[in-house]
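The structure's right below; bear with me while I get my questions together.
The complex is shown incomplete by one protein chain, all other protein chains being positioned as in the whole.
Each chain carries a letter (A, B and C) given by its place in the written order, and its residues are counted from 1.
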Amino acid sequence: MNSDPVSLPGEPAVDLNLGIAHGLTPEEFDHIKKILGRIPTYTELGVFSVMWSEHCSYKSSRRHLKMMPSRGPRVVQGPGENAGAIDIGDGWLAVFKIESHNHPSFVEPYQGAATGVGGILRDIFTMGARPIANMDSLKFGSFDHPRTKYLLASVVGGIGGYGNCVGVPTVAGETMFDPAYNGNILVNAFCLGLVRREDLLSARASGVGNPVLYVGSATGRDGIHGASLLASAEFDAESESKRPTVQVGDPFTEKLLIEACLEAARTGAIVAIQDMGAAGLTSSSSEMAGRGGLGIELDLDRVPLREAGLTPYEILLSESQERMLIVADRGRVDELQRVFAKWDLHAVEIGRITDDQNWRIRFGGRIVADIPIAPLSDDAPMYDRPAAPPADPQPIESSHPKPPPPSRAGDALRTLLASPNIASKRWIFRQYDSIVQSNTVAGPGGDAAVLRIKGVRRGLALTVDSNPRACAIDPYLGAVATVCEAAINVACAGARPVGITNCLNYGNPERPEIMWQFIRGVEGIRDAAIAFAAPVVSGNVSFYNETEGRAIPPTPTIAMVGLLEDFTAAVTHFFTHAGDQVLVVRTNSPRLAGSEYAAQFRCDDRGLDSRGLGSIDLSYERALAEMLVDAAQAGLIRSAHDVSGGGLAVALTEACFNPGGALGAEFSLPSEFETAVELFGEGRSTIVLSAAAENIGQLRQLIGAAGLKIVASGRVTELPRLKIGSVIDEDVLALREIYERALPGRIGEP
Amino acid sequence: MQVKVFITPRKGILDPQGRAVEQALKTLGFNQIADVRVGRYIVLEVAGASAAGVREAAKKMCEQLLANPLIEDYRFEVGAE
Amino acid sequence: MQVKVFITPRKGILDPQGRAVEQALKTLGFNQIADVRVGRYIVLEVAGASAAGVREAAKKMCEQLLANPLIEDYRFEVGAE
Partner (left out) sequence: MKWGVVSFPGSLDDRDTLYALREVMGQDAIPLWHKDESLGGARCIVLPGGFSYGDYLRCGAIARCSPIMRSVVRFANDGGLVMGICNGFQILCEAHLLPGALTRNRSLSFICEQVTVRVANAHTAFTRSARKGALLRLPIKHGEGLYTAFDDELSAIEERGQVLLRYVAPDGSARDEANPNGSINAIAGVANERFNVFGLMPHPEHAIEPRLGGDDGLAIFRSIIESAA
């Protein structure tokens, strides 16, 4: 079969200019001609442009991502498939991944966020795993910005609207408001699924002659060029005109797809399966064939269409949601079709696997694209873009003049609790079903969510974290700190960190200082992941997060999966018993640099250090995590809470918020600890632990043996009052009122 | 004055609701159904003297709040009632 | 034949959505708004010869599925289009 593919009537003539209009460089366009030995057809040009877009090809990031550790005794599947998989014992694998949907969510926040959830779910059940938990990491502009409330309400509505409807609980997340995201919000969605080891599916095609099935929603003109034009270019006024590419999600169909695909997987008739995500039919078909070193042939006339008149270009590039592509075992198509029919879904045979390593597309009886697969996917361009630190690294500064810090620590504490970054996120997470599937031991509101696994003693702890303020000061240390925070969060719940997935949100990689931020971030994740022996098994890169030339601060988002040997030993983040002893353990002194305190108050005026982050000794961090896990499993601690936004004073306050009835705490601090840095500073790692009096001796021993320092101690009181040394003496109920009311108040709800 | 606003999913945009309703109607035996689109119907009472003024306000309301131009089409009628 | 169905919350029924839209419009400065009701607008394509037959089918569809008479009022128009 060596006749060249034909152009269709009405298609524009392909030349370099059209290639450039498709986002390709002149060199890339030349390369395409060399690969094909001819000028591409219009359809082929579209295909190359999406497949070689930053979003699909990772051309700026691929060589650096290899730095991150992706192997380990538990790793069953590292990067390369739709999601990573880790062996968590008892025959179960945890399959997980995080992904960005930043640009679509900025353009149409409800649908953008909803389809972000839909997409990450498909990455998980495509592996044969039942999705059991979602998380979301959100960054918005400041509340003063006119679009923030609308974006917040719509994004949260979209995440809930989709996740709730498919029956996957959203068990944790994080939300930050900062003017640095005024023009470019971040919406990162995480999903984790469970699969029996022997049932793991792959996206590697095999078996020449095996049929290719199309399952799910019909194809429309949604999101054409979403990947190449939206996610791989900066934002500007022109983005408005790209609006018709908005994708609309249908969670109801997704729910049917989940059940049907999992049931189909149990038949054993699925050879390979992949969702149609970015670049839809094109990427799913070429990648599945490519992984298997085979070819594929598709007949577009058989693709179910939502409306008549779609061109091959449109069918191939459509990003319509809720679609899957399956390579079936020859002779067992009927069996699969019966399963899909049960769930009212069509499974349509649209092609077959071939042995010639070409990606060949028919339309109207003619061949309209014929491309060798390896160069299209695996050998896509890879760049080593120049990287250089900026001349003068400037931490992000808010545009408003800040007030001087209050003279009374109690006043500062109340201001911090009212900050939307610290205040309760209940207004957000109560819009999410966090309990469906009956596994949620601890839902949103703590350091990490805890899930049980039915039928066994083990459980999982999940958290997602980022620290763009620290990353803006030092992209390396900030990334290290983010991994540490995530690891310590799961350890606080009593779980051992076992795996990481990451979403790397950065600006335009064509600028050397952004590339430098990116590389330093990856190096930070690498070092910290190695330290915690928590391999990075999946992830996603989102570049071009800029508006009008202003990049977001570097924002690597880390989702950590922790394993609990016994889910009933999980520890809460709040105090549970009056009379318990409280210990504060830390690995390093806190700093005000990058803290919420520094974001609220003018620190430098009082000579406080707001620049340096301070060093992080990863061996201490690891020792801390291990101590927490050991102590929890031994039943020595009743609660553990890590200090993050707002510092020690806020962490102690939060620990008093027992949902069953507020408690209090009393601390005597040496006077040198009564400074703003000690009370409100952040940085790695400080833990507030509580334990029954009879266990305190053993716990102190464990802490000492780990080489960690106890810097303060106190006790839990029945009376809901927080007393810290001579500087803070506040009514916990009043503090809780501030903490709970702040976000609804900002949104203007009663 | 009464303003009636009719909002429908834009042509070419997925309308999962419409599809579900179409299926359900067929299940109920209404086989003559060829297509269903489900949208919103908003009835506003607007105090205003001139129909022209109300019409102008209605257009602005649709654009600024009532319809989402990315995925929806709208039209409205200004009546007395 | 095209059937347009207009469904509105019954008078006396709480319409929180209508209230929210009214509030939002006022916040945007449309102070002349006196009342807002938010309902559904359904456009059906019905294959059918006679307008009378289609009208009868439409009535049944409304009663059996499209509207909930406990809380909603409906009316419909049968047009050519």
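Criterion: contacts are C-beta pairs under 8 Å (C-beta built on N, C-alpha and C of every residue); 3 or more make two chains touch, one makes a residue touch a chain.
Predicted, not measured: the structure shown is a model, and the values here were computed from it.
The chain not shown here is touched by just one of A:R332, A:R430 or A:R602, and that residue is A:R430. Here the missing chain is touched by one residue of A:N17, A:T568 or A:S726, and it is A:T568.
One chain of the complex is left out; on subunit C, the residues touching it are 12-14, 16-17, 20, 40, 64-66, 68, 70-71. Along subunit B, the points of touch with the absent chain fall at residues 16-17, 20-21, 23-24, 27-28, 38. One chain of the complex is left out; on subunit A, the residues touching it are 157, 160-161, 164-167, 250-253, 255-256, 343-344, 429-441, 452, 454, 567-568, 749.
To be clear about the criterion, only the chains that are shown with their structure count from here on.
Computed from the mean C-alpha positions, the centre of subunit A lies at a distance of 41 Å from the centre of subunit C. Separating the CA-averaged centres of subunit B and subunit C is a span of 9 Å.
Those residues of subunit C in touch with two or more other chains do not exist in this structure. With touch defined as above, subunit A holds no residue shared between interfaces to two or more other chains. Remark: subunit C residues 6-8, 21, 24-25, 28, 30, 32-48, 57, 60-61, 64-66 touch subunit B in the complex.
By the touch criterion given at the top, residues 107-108, 111, 217, 220-222, 243-244, 246-248, 250, 252-253, 306-307, 320-321, 344 of subunit A touch subunit B in their complex. Across the interface of their complex, subunit A is touched by residues 11-16, 20, 23, 68-71 of subunit B.
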